[in-house]
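Here's the structure we're looking at; comments come further down.
The complex appears here minus one protein chain, its other protein chains still in place.
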Amino acid sequence: MIVPTQWVLMLSAVLFAIGVVGVLVRRNVIVIFMAIELMLNAVNLSFIALARARGAVDGQVVVFFVMTVAAAEAAVGLAIIIASFRNRSTVNVDELALLRG
Amino acid sequence: MGLIAVGIAAVKAFAVLMLVLNMSAVLLWVERKGSALIQDRIGANRANVFGVMPLNLGLLNTLVADPIKLLTKEDMVPAGADKLLHFLAPFLAVFPVLVTFAAIPFGDELVIGGQAINLQVAALDIGILYVLAMSSLAIYGVVLGGWASNSRWALLGGIRGAAQMISYEIAMGLALIGAVMAFGTLDMQAIARAQGHHFFGVIPAWGVIYQPLAFLIFLIAGIAETKRVPFDLPEGESELVSGYFTEYSGMKQAAFMLSDFAESVVVAGLAATLFFGAWQVPFLFRDGFHFPGGVIVALPHLAVVVLQIVSFTLKVFALCVFQILVRWTLPRYRYDQVMDLGWKYLLPLALANMLVTGIVIVSIG
Partner (left out) sequence: MTMGAALFLLVAVATVAAALGVVLHPNPVKSAIFLVVTLFLLAIVFVLLEAHMIAALQVIVYAGAIMVLFLFVIMLLNLQDDDPERGRHRYVLRGLAWLGGVVLAVELALLLRGATMGGGEVPADYGSAEAVARSLYTDFLLPFELTSILLLVAVVGAVLLAQKQRRSSLP
């Protein structure tokens, strides 16, 4: 192992926090979506690091599944965004508030 | 890694880079003269020295005059363009294409002074995945070039390019998986070596015999990936001026053109490696020719290696010329036809090919 596992985990923590902030501060739904992808990747990184520390590939297989689910999520999520943009002509989450009673 | 190993690696990388770049330049000549031949014109013949053969065949035009012209042209950046991305996009288009060739072997081992040199720049055990990864990055040059130009034509070209390349990448990847299943490895040098034997002692066991359908799908998807006619929707001049590189001039436009040609070379290189026996010459083994019927012609090691490299180069060149012939023979598809072909025909066919390959492999054992 070239660096202590803790370093990699800290990088993962920082990336995850940046993703959380991105979801909180941005109003563009696509950018919020990208911030979520960032969080997923931060978690992937810690899976890879821990798999390396344990010497087992299970962690890498989990990352494989995360990628698959992320791809499915992106396809459906972007389709929803396109459909809502067609109806409302906006991607600003503050203006997409029809469900707020 | 010793200094010698670094030197060998550098020489190999340089040789492969030169192979791709020179092949692209020669293809430009073949394209201009070939299209002229097909359309009953004379073609490039303006720049020549004394009109002597073969200089009056347009070689000077395409190899010397065109590059000089492009290099000295004014480099325009349209108003309102995103300067940084406009500058970066041509590099993003060329770079992934050129590094793809690192995983493609151009010969077997060369033994000099007791040291075996693997004639492949990067011996990756996941070679095919690497190729797919790099070819998927090539999209960004097209998309960002189209977006950063601040032009309607370019934007439309970029969007079309993104949709087309991402659609055909799936069919291409699945076709490659069929071949990977047949050979049982992702390592391209191992795939090349696996094609060295012969069926019934006469037919070379090339990938195209195991996987004819995969080859067809790969070739079609590959031509679509290079964005050439009949799939040149992203740059179709009669619809979008020149699509995503409308707003480029001079060397940057040349970079986009180079990436098109280099992509053709990469597709041809992949097709040659996976389906046409890579550097294998029929009946040529490590110690010389073993013809059916027991005739053996012994050859020195160096001659065998040179024959292998020449064979690989010729196969790549032949496949490139084939692509150019397709380009000047077929008309352009409509956009919906391009999407239909990719999603409704090639994708299911590639899946069926995988299924059949899997069943055959399991039943043979």
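Points to keep in mind about this one:
All chains are identified by letter, namely A and B, in their written order; residue positions are counted from 1 within each chain.
We take it that a contact is a pair of C-beta atoms (placed from the backbone, for glycine too) under 8 Å apart; a residue touches a chain by one contact, two chains touch by 3 or more.
Bear in mind the structure is a predicted one, so any value in this text is a computation, not a measurement.
Residues 85, 125-126, 129-130, 132-134, 136-137, 139-140, 143-144, 146-147, 155, 158-159, 162-163, 165-166, 169, 173, 186 of chain B touch the missing chain (whole complex, contact as defined above).
Looking at chain A, the residues touching the absent chain are 1-3, 5-11, 13-22, 24-28, 30-31, 33-35, 37-38, 41, 44-45, 48-58, 60-61, 63-65, 67-76, 78-83, 85, 91-92.
Note that in this section only the chains that are shown with their structure count from here on.
With centres defined as mean CA coordinates, chain B is found 35 Å away from chain A.
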